[in-house]
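Note that this complex is displayed minus one protein chain, with the remaining chains in position.
For subunit A:
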Amino acid sequence: MRVDVYIPLILPLLLTAVASQVGLKVSPALAARVLTIAAVLAATASTWALLLLAATLVNEAPHVATEAGEDGRRLPDPVPVAIAVAAIMLLWLIGFRLVRALRAHYATRRVLERLCEGHPPDSELIVAASSTPRAFAIPGTPGRILVTAAMLGALEPAERRVLLAHERAHLAHRHSVLSTAVTLAAAANPVLAPVRTTVAFLVERWADEEAARRVGDRRTTARALARAALVAQRARPGCALSFSEHAVTRRIAALQTAPLPNLWSIGVAVLALGALPAFGALDATGDLLRLLGESLPG
């Protein structure tokens, strides 16, 4: 209990430290998947570890202490009270962050439903007659692709195919599920926020690679990204909001080199980084149950 319970709280730091490096070495499809799974495992384990720490406070409950005193038993004290109290406060914070993330998720869902209104349910492409150049995938069954008229007008025919293939890849590989999962993981454990950023970048890279494969041309794919980024920039000059770490430039650079391999050795190592905190948390759970058995008579 003394050591195990802290493992799930330390290891997510390691996952965060390696996340962006994994993205540079491994194909985006594999990297995005293993990082998301590891982040969810790590966040679940760290939250569970906090619950275990909070549960040790049961020894401080007056009736437990009194009964133990009457029976002449000595209560084990695995964790300092201050740490248990801190754990409870962190759990409140996590609860608040999870609720906020879920609210944002459902708010976005409602907006997306409105965007689809009035369009035939069996058509994939939804055009918005807007002069703001934008394009994104709308997850669902079936998923849809929303593109504004301004974005379509700015691209060459081959580049429009790239755009559609890119958004289709998001839908076909359910990238919204990965994105929601890693968002909730980062809400439960803020240390994992950089993993979330990396996964967001990797699903774009994944969709770029898929588009390049479908269209059969990496150069056209890179040009489509460049042109779309330039026209989007012109529509909102000086807008630093969506700057996001040179993401487009890095995606274009990646398309100008050969695709990265599926390095399973690295993939398994990342999964292990997610599984270790989970094992630590499980082990600590066993220890705590034993301690509680000693504390509570009957």
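Assume a residue touches a chain if its C-beta (ideal position, glycine included) is under 8 Å from a C-beta of that chain, and two chains touch if they have at least 3 such contacts; residues count from 1.
Basically, contacts and distances are computed from a predicted model.
Chemist: Of the candidate names "Beta-lactamase", "Nitrile hydratase", "CopY family transcriptional regulator" or "(Fe-S)-binding protein", which one corresponds to the UniProt protein name of the undepicted chain?
Modeler: This omitted chain is identified in its UniProt record as "CopY family transcriptional regulator".
Chemist: Of A:80, A:153 or A:286, which residue touches the hidden chain?
Modeler: Touches the omitted chain: A:153.
Chemist: Among the options A:203, A:254, A:270 or A:288, which residue touches the chain absent from this view?
Modeler: If we include the chain that is not displayed, A:203 is the one touching it.
Chemist: For the chain not shown, which residue from A:54, A:84, A:188 or A:228 touches it across the whole complex?
Modeler: A:228
Chemist: Of the residues listed, A:3, A:24, A:89 or A:107, which one is in contact with the missing chain?
Modeler: A:107
Chemist: Contacts of subunit A with the missing chain: which residues?
Modeler: Residues of subunit A in touch with the missing chain: 104-105, 107-108, 111, 114-120, 122-130, 132, 134-138, 145-149, 151-153, 155-157, 160-161, 163-164, 166-168, 170, 175-176, 179, 183, 200, 203-204, 207, 213-217, 219, 222-223, 225-230, 232-233, 236, 239-244, 246-249, 252.
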